[in-house]
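Notes follow the structure.
Note that one protein chain of the assembly has been removed; the remaining protein chains are unaltered in position.
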Amino acid sequence: METLGFLADGFAIALQPANLLWALLGVTLGTAVGVLPGLGPALTIALLLPITFSVPATAAFILFAGIYYGAMYGGSTTSILLNTPGESATIITALEGHKMARQGRAAAALATAAIGSFVAGTIGILGLTFLAPPLVELALQFGPADYFSLMVVSFIAVSAVLGSSVLRGLTSLGLGLLLGLVGIDMQTGQPRFTFGLPELLDGINVIVVAVGLFAVGETLYLAARPKYHGSIAPLKGRGWMTRSDWARSWKAWLRGAALGFPFGTLPAGGAEVPTFVSYYVEKKLSKHPEEFGHGAIEGVAGPEAANNASAAGVLVPMLALGLPTSATAAIMLSAFQSYGINPGPLLLQSQPELVWGLIASLYVGNVILLILNLPLAGLWAKVLAIPAPWLYGGILVFATIGTYGISQSPIDLILLYIIGGMGYLMRRFDYPTAPVIIGMILGPFAEQEFRRAMTISGGDLTVFVTRPLSLTLLIIAAVLLLGPILLRRRMVQRRSPFRHHHDN
Amino acid sequence: MRRLARPEVLLSLGVIALGLVALDQTWRIPVSPLYAKVGPTAMAYAASILLLGLGVASLIQAWLGRWQIDAEAEASEPVQWRSVGWLLAGLVLNVGLIGPLGFVPASALLFACTARAFGSFRPFRDLLIGAVFAAIAYFGFAKLLGINIGAGLLEGLL
Partner (left out) sequence: MMQRRDFIRMALYGSAALSLPMAFGRSAQAQAIDTLKLFVPANPGGGWDQTARSMEQALKAAGLIKGAQVTNVGGAGGAVGLPQFVNQWKGQGNALMVGGMVMVGALIANRSPIKLTQVTPIARLTGEYQVVVVPANSPHKSMQDLIAAFKADPSKVSWAGGSAGGSDHILAGMIAKASGGDPKKVAYVAYPGGGPAQAALLGAQVTCGISGYGEFGEQIKAGKLRALGISADKRQPGIDIPTLKEQGVDVELVNWRGVFAPPGVKPQDRDAMIDLMAKMNDSPAWKEQLKAKDWTPLFLAGDDYARYIEAENKRIEGILTELGLA
């Protein structure tokens, strides 16, 4: 097969000692920036762009790819240990991951995240290697109406994180929808909910909200009730996954990869949405749904696999068509330009060495990350043995770095702390915080696509049912939403065929 | 027994207030005569009204005493306002001083106040640890990536 030959050439490039070192440098740097909330791979690569003036193209791209992949690993580490997501795609990981950590199972959570990322990352890169052209054709079929329907399906994922009360869960969702609206409306250029502050024109960063709700809110909550300090259980076992952990993880990894990769290839897919959907799927399919919210390992394994597979998916339109569909991809493409390479649909033909070297280095980087992260899982988990005063002091300083470091605006810090205060109240009164994040990400997405669809169709609402993709997605949404209700009703009827229903 | 859950009522009122503020802000969104089948306010109205409706529903629930909060937190112990106070002081100091003093001193103070809130009584040791931690973070940021995360007096010497 032709592809295999190219791939072999790619490996010949990626496995050169110098390039291996670049990959190592990249994944290390990537892990470091992934750990910091607010500082993502896009910014890091942008800041390292000048390097393109002094090193060969292949080396630079191997470095950048390492940063990209490393950031996904790093982001999950802080989500699990400190409840402080470093990347928006690892916010969902914190839900179960941090609960696991508090039960003394941090090492197992980190291990399932690392192995899951490796498995899904590898599946994603395999997909990138062999399926890129047909996938891109499919992805381009998605129009605004189809995206909107896809978002309708994704919104169902909220049901997995509603908590004990639907009313409070939906209130959290509504809050997230409002927060997502802040800033200039892309379609009409009008400012919304900005209260006249220029700092709010660009909207509120979802990482600020996640870190505020999870890390700052949690710290306030614990400070208010210090008896719960002891609730971080000492590490259990030798930091390795048990047999049952493996049994519960491997299917979640595969399902996460199967969700994440196609989402990533969509020009407007994003890495966050598949993590929500994966979480929902795992909760629905788990034999232990009652453990969700209290540290279910599937809830870490699935979303972690999904975000890494989607990271590979994002590279599909970039390498196959020269389409940058994420901030990181856009900056990597601008690096191509520094080398006089014009990224476009002909990139694969005109620069096969570079592209295949890059793809091969993704495989290599993924292996390096696993080798680095697995032994480190036990070591990282020891972070939780730090005495509470310093641990929480460190977490707050940490949260400040990312927020203030990028924008250098006290407004962002104030926002972080206000949201932290809200997080405290929500925690105190048993409002779930995850729906805020989901609303904040899905809300604007769904709104913009809906309005794009309406502008294109001239206000004709039937586009959602006349387009086959959109119709299929809406039917899926209806089945997911109404299926369980209808099923339950039939079960009740069957069980009591002669009795009338109780009035209540 | 039907008991009026006071904090819950207040919280519901808070949600309602938030919904009202959002509705008010939605009215203020300028709508341009631009061609757009669905304008910038549609979603804003939907979200505001959703929140308002949910607020009213929770108020009714709270009023009827049907709102059950997980017993775990409720029953255990009263809120330690002193700890919360230390923490809030740390946050306020951090916001206020990060501009004039720079990242490292402001972070060290935040660190020490947080440590105090969590029961540490050796402020000078905590300040020192906080400063070292913040300095390492600062150094990593500024030197590795060239991001200026708030240079103050101390950072200039590094």
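Just so it is clear, A and B label the chains in written order, and each chain counts residues from 1 on its own.
Just so we're on the same page, a contact is a pair of C-beta atoms (placed from the backbone, for glycine too) under 8 Å apart; a residue touches a chain by one contact, two chains touch by 3 or more.
Here the structure is a predicted model, which means the values were calculated and not measured.
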| item | value |
| --- | --- |
| Option touching the unshown chain, where A:L140, A:L167, A:L374 or A:L425 are the choices | A:L140 |
| Contact residue for the chain not shown (choose from A:I51, A:V367 or A:I414) | A:I51 |
| Omitted-chain contact residue, chosen from A:L321, A:L370 or A:L474 | A:L321 |
| Contact with the hidden chain (one of A:G5, A:P133, A:G189 or A:G483) | A:G189 |
| Residue among A:G299, A:P343, A:G393 or A:G423 touching the omitted chain | A:P343 |
| Contact set of subunit A toward the excluded chain (per top definition) | 16-18, 21-22, 25, 42-43, 45-51, 53-55, 59, 139-144, 184-189, 191, 198-199, 201-202, 267-268, 317, 321-327, 329-331, 334, 337-340, 342-347, 407-408, 452, 455-456, 458-459 |
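In the analysis below, only the chains that are shown with their structure count from here on.
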| item | value |
| --- | --- |
| Touching residues (chain side subunit A, partner subunit B) in the complex | 29, 32-33, 39, 44, 47-48, 164, 167-168, 170-171, 174-175, 177-178, 181, 185, 187-193, 195, 216, 219-220, 222-227, 229, 387-390, 392-394, 396-398, 400-401, 404-406, 408, 410, 413-414, 417, 420, 425, 428-430, 443, 447, 450-451, 454-455, 457-459 |
| List of subunit B residues in touch with subunit A within their complex | 7-8, 11, 15, 18-19, 22, 25-26, 29-32, 34-40, 42-44, 46-48, 50-51, 54-55, 57-58, 61, 68-70, 73, 76-77, 79-81, 83-84, 86-87, 90-91, 94-95, 98-99, 103, 107, 110-120, 126, 129-130, 133-134, 137, 140-141, 144-150 |
